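Excluded from the complex is one protein chain; the other protein chains are retained at their positions.
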Amino acid sequence: MKQTIPLIIVFGFGFFVIIAFFIPLSAFQDASQTFETWYTGVIAFFVFIGIFNIVKVNASKIQRRLSDWQYSIILLIFLALMMAAGFIGGPNGGVFNYLFEHMQIPLGATMFSLLAFFVASAAFRAFRARTPEATLLLIAAVIVMIGRVPIGYYIWRGFPDVVEWMMNVPNTAAKRGILFGADLGLISMALRVLLGIERSYMGGGRE
Amino acid sequence: MSTEIGVWIAALLTLAIYSFLYKDNPFYKVAENIFVGVSAGYWAVVLWFNYAWPNLFEPLIMRGNFIYLIPIIVGLMMFAPLIPKVSWLIRIPLTFTMGVAMALVILQRIQGEIFPQLQATFLPLIGVSPMQTISNLLIIFGVISTLIYFYFSKAHKGVLGVFAKLGIWFMMVAFGASFGYTVMARISLLIGRVYFLLHNWLQLI
Partner (left out) sequence: MKFLERLENLDRRILFLLVGLAVIIPLIFPLGLPVDITRPVKSVFDRVEELPEGAIVVVSCDYDPGSEAELTPATAAFVEHCFRRNLRVYMMGLWPAGPELGNLSLESIAPRYGKEYGVDYINIGYRPGGPVMLVSLGRNVADLVRADYAGVPIDSFPLGRALKSARDIDLVMTLSAGDPGVLHWIIYFSARYGTPIATATTAIMAPQQYPYLSSGQLVGLLGGLKGAAEYETLIEMKARAVAGMDSQSIVHLLLVVFIVIGNVILLYQKRRI
């Protein structure tokens, strides 16, 4: 039962949605629409459980005095502060928006901007043309790096056109080939899931 | 220099993150944990007010529309692992969402990606300029040779080997272009933060 019911669900709902696509009757379309609406409702709980897990993991870290447990207190304080500001004042509330604008945005933006420094370090230490293929890769990268910014246009007016040709021809060709392969793989994986052959996403092993 | 407290808070948090470039330190760790806490709190609030309350709970509680009990109960089953006896119930929301999502993958990947991209690969070789003919030929050969490279059921020897090698060359150009754009993206993010520090905080530009 613990295996059968879930497999019936995935097969039933999955093939109903596929079949409904080909049947223009309103009953089928409405049912398909209802299942898709329920899907977005269920997905909301996936997010809630993610937040619940953050609280659980950090609370456990504090309780067991694991390494850097003090920082978990800060995490939970700010999580509570943000939720209180939002649930009391609403998503349009002053405090909530203040925290979003002056903490979340700068912190998120700065975290990712750190990568600029590491890419510079990697450019110096790791971007080496050891093989003919790597040489071609580096040449293409350098052409894009210069041609895609105003200095490239300033050096030679034709530079942006060369880059545009590179993006429209060899880049498109290779990306399209990869795209076909990935899509065919994804479709075969989707079929395996619907037919119950692929069950790893269910977790818990064969019970 | 700005006199707004909010700008100062943002600037100091920015500098705390950048302090990691010198070495890992408590200021960075504090800023990192504030970020995770604030982001998670934000997500919970937005999800509740933008979606969960108006689309699920309000119709059920305020208007007595009991059909909404179904997605709510199925969603609550996500918490089943907390009770070991019924932990298997988590499979219900997982299989329901996978079923609907995978069905749409099959339909839409074919309709929305494979067919249009296949159609776009059938390019004219006559009736266009010589440069366009060469470009179109390159696209056709590029797509075929890239696909051949990923065909591993036969050894890459002879004609197949030549096409596979050609596929690698096309991919190297594509990956080089992606690499150049990735560098560009990272630098842009840094420019954004430095612009904030110089314009909004120090007001030098």
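Lettered A and B in written order, each chain numbered from 1.
Criterion: contacts are C-beta pairs under 8 Å (C-beta built on N, C-alpha and C of every residue); 3 or more make two chains touch, one makes a residue touch a chain.
These numbers come from a predicted model, not from an experiment.
Peer 1: Considering the whole complex, not just the chains shown, which residues of chain A touch the missing one?
Peer 2: So the residues of chain A touching the unseen chain are 29, 33, 36-37, 39-40, 43-44, 47, 90-92, 97, 100-101, 104-109, 111-113, 116-117, 119-121, 123-130, 138, 142, 145-146, 148-154, 157, 160, 164, 167-168, 171-172, 175-176, 179.
Peer 1: Given the full complex, what residues of chain B touch the hidden partner chain?
Peer 2: Touch with the absent chain occurs at residues 21-22, 39, 42-43, 46-47, 49-51, 53-55, 58-59, 100-101, 104, 108-109, 111-113, 116-117, 119-120, 139, 174, 177-178, 181-185, 187-195, 198, 204-205.
We adopt the following convention: only the chains that are shown with their structure count from here on.
Peer 1: Taking the mean of the C-alpha atoms as each chain's centre, how many Å separate chain A from chain B?
Peer 2: It comes to 3 Å between the two C-alpha centres.
Peer 1: Could you list, by residue number, the parts of chain A that touch chain B in their complex?
Peer 2: 2, 5-7, 9-18, 21, 35-52, 54, 68, 71-72, 74-83, 85-87, 90-91, 96, 98-117, 119, 123, 133-134, 136-145, 148-149, 165-181, 183-184, 186-187, 190-191, 193-194, 201-204, 207
Peer 1: Any idea which chain B residues touch chain A in the complex?
Peer 2: Checking each residue of chain B against chain A gives 6-7, 9-11, 13-14, 17-18, 20-21, 29-52, 55-56, 68, 70-72, 74-76, 78-79, 87-88, 90-107, 109-110, 113-114, 117-118, 120-121, 135, 138-147, 149-150, 167-184, 186-187, 189-190, 192-193, 196.
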